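Every protein chain of the complex appears in place save one, which is left out.
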Amino acid sequence: MCRWLAYSGTPILPMELLYKPEHSLIDQSRHARMGVETTNGDGFGLGWYAEPGDPDQWDGQPALFRGTSPAWSDVNLRELSGRIHTGLFFAHIRASTGSPVQQTNCHPFRHGRWMWMHNGAIAHFAELHRELLLAVDPSLYPSIQGSTDSELMFYLSLTLGLEHDPVHAVERMIGLVEQTADKHGIPDAMQMTVATSDGVRTWGFRYSTSRRSRSLFYSTDVNTLRRLHPDFAELREVSEDTRIVVSEPLGPLSGAWQAVPESSYGVVQPGDDEIHPLVPRAA
Amino acid sequence: MCRWLAYSGTPILPMELLYKPEHSLIDQSRHARMGVETTNGDGFGLGWYAEPGDPDQWDGQPALFRGTSPAWSDVNLRELSGRIHTGLFFAHIRASTGSPVQQTNCHPFRHGRWMWMHNGAIAHFAELHRELLLAVDPSLYPSIQGSTDSELMFYLSLTLGLEHDPVHAVERMIGLVEQTADKHGIPDAMQMTVATSDGVRTWGFRYSTSRRSRSLFYSTDVNTLRRLHPDFAELREVSEDTRIVVSEPLGPLSGAWQAVPESSYGVVQPGDDEIHPLVPRAA
Amino acid sequence: MCRWLAYSGTPILPMELLYKPEHSLIDQSRHARMGVETTNGDGFGLGWYAEPGDPDQWDGQPALFRGTSPAWSDVNLRELSGRIHTGLFFAHIRASTGSPVQQTNCHPFRHGRWMWMHNGAIAHFAELHRELLLAVDPSLYPSIQGSTDSELMFYLSLTLGLEHDPVHAVERMIGLVEQTADKHGIPDAMQMTVATSDGVRTWGFRYSTSRRSRSLFYSTDVNTLRRLHPDFAELREVSEDTRIVVSEPLGPLSGAWQAVPESSYGVVQPGDDEIHPLVPRAA
Partner (left out) sequence: MCRWLAYSGTPILPMELLYKPEHSLIDQSRHARMGVETTNGDGFGLGWYAEPGDPDQWDGQPALFRGTSPAWSDVNLRELSGRIHTGLFFAHIRASTGSPVQQTNCHPFRHGRWMWMHNGAIAHFAELHRELLLAVDPSLYPSIQGSTDSELMFYLSLTLGLEHDPVHAVERMIGLVEQTADKHGIPDAMQMTVATSDGVRTWGFRYSTSRRSRSLFYSTDVNTLRRLHPDFAELREVSEDTRIVVSEPLGPLSGAWQAVPESSYGVVQPGDDEIHPLVPRAA
């Protein structure tokens, strides 16, 4: 299992959220409270989109910085997260559920303009791996670099139309995994919280076959956060539509964080956010 | 802070103690119970002596295998600890108190026939580093490879006669550190549990200036262990003089583990073991 | 491309061959002379069999020590290769032809009692990967850990009977790869030197579709070596049936090394060695 954070809003230095809050993502790398495992020390990743018009922007693709050391001791992560200004970033700390600790297994994953990160697992993945891999579009297949269920779920979703209708694609991906597991007599196949983005909108998914999904929270409106936490300096300067989606709250911010409901997804986007039920579909 | 284990007795595979017990050293790398920090993920080390007459023996020097990744995910550590038969080995998992995560800072340290590993810290070490380094014998100085207080304590002890009278040398090393700290107005300078060996005898030290030392335990006689734990298969085959010294017990073995008293040292050796008070001395 | 060395004979410390000769494998890691690339710095591996009757022996499986750093700077490789006595070992230094530098892509690979290492490449592997992966027996599929053509060639050979008839299996594996490449219009599909062993015999294969195979050499009988090189101390103590198979000679030992002929394989075994032509077969 893992912990992750997705940020969308006024450009900030990721360091503000990764290191400074009381229960920051870095704190969660050693002392996660709501996960299956308190330690998330099997690698990390930071993915970010440049601002529109930024000369560093590269075809709209997000940038990635990923490593295999624990996030808490990575000197480069600390350095870079204090140097990069970005209005949309993903950060992930990994706790392997069996696949090797190597860079190609670190989240977020990237394909074109899209990023993807995951907390959870496909049950009995070793048994299902081959069959699920075969379901990936052969033209996408060579882009798979690692050996995780997480990356495979990304490529299955891309195969099933992620770039055109992300929600529908993820619902079909879940359906495909559950259906494949059924054939093998494997119950409770899917356990996932997932974030994905195209650089404009960010989707957060919470789902499990057993309806006992891993935790997922989003920040409520910034005005509430400001009233409750006048001392949280970073909040003063971000716009009202800034949102954080995170595996577990960054502090004891009562009232500042809301749980994403069981089997639901949310969309963070310009204009109103949305939360809807998530329904697996036959692939 | 860190966790460590020193084994002396019938040759075994280190894997038996590092991975198999309920609260093995590998379990302690993520879930230490008695340390300042639950996570010990900043590198690891295994040091071992070959058996007398072993063709792999190399001038009586212990062999070292050290790495910077967390012990729990290191594939090579798992592999090697299941391949090497040894009757005297040290194993260490590190939680950095500030110095970089790099191989040269991983325990155990080696000099000639001697090994050394440490849990604890010298208070305000950055402030004292230069002065303590100057106290190392210039002929030993070039052998220092890392930047930890732990390795420096080893070279101070070597300077003060470790190879001839280990207890006296460690007592003088403590005295020197406390004296230097005093000059700088630093209280409670020393916090340590240390193991050192020459390949025949193993010394375990427990000490802190404040007399609130980190935990240290040793296994009582093997017969007691066997009676209490008929299911612990490895115990059946080891000799009666086999001893384990460890930062925290490897399981809820009530009666099987005894705390080393505050400000004391023990010697594991052929013949009777010894436990004595430890008294800092003017260097 | 890569460089490798297979040793079979009187137990020695691998260090003797990896570090000491003038053009040792470690020297080849920076200054290969006969390879496509002079630098082989993308990881390394050492695999060895314990002696029969050795208490460290573990089900007849070889032990592995593999890492991603360049061999020339790996402190643990230097240490371990000077500590392990073995009469049958493989050593490999990697120069990636595209797949990531990660431990799961380091040679040798292991399955049960079998080891496998490779120098070369399957042409346009990204294009053929999926189809070749599908040809692996589904029961073997979950054992594949990395993403190299080398490991896949091993699992294809296992699928095609390596454990029962290694030569026939490798010939069919080559046939399968060439046939698959043909369908995709890819010429000169296979370029390989491969070593494999079951812990008793060692096979060395040299083959390429274009009949311009990478170099492969074996040591001639030890008496010749001794006469030619009275100063090579290690040779004095090894038995007459000791053999070394290697990508390029370990020194300018004129007369001491013979090239394995184009499209051939050799067997190092108790009794007479053999060299025969290698003929790809329809899988």
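Each chain carries a letter (A, B and C) given by its place in the written order, and its residues are counted from 1.
Criterion: a residue touches a chain if its C-beta (ideal position, glycine included) is under 8 Å from a C-beta of that chain, and two chains touch if they have at least 3 such contacts.
The model shown is predicted, which means the values in this text are computed figures rather than measured ones.
Touching the chain that is not shown, out of C:Ser24, C:Gln61, C:Ser81 or C:Ser96: C:Ser96 (per the contact rule at the top). Only one of B:Glu37, B:Glu51, B:Glu79 or B:Glu127 touches the absent chain when the whole complex is considered: B:Glu127.
Think of the hidden chain as still there; on subunit C it touches residues 30-31, 37-39, 41-42, 68-70, 72-73, 75, 96, 100-101. The omitted chain makes contact with subunit B at the following residues, 100, 102-104, 126-127, 129-130, 133-134, 138, 141-142, 145, 147.
One chain of the complex is left out; on subunit A, the residues touching it are 11, 13, 50, 55-56, 58, 63-67, 75-76, 79-80, 82-85, 103.
Going forward, only the chains that are shown with their structure count from here on.
The centroid of the Cα atoms in subunit A and the matching centroid in subunit C are 41 Å apart.
In subunit C, the positions touching at least two other chains are 103.
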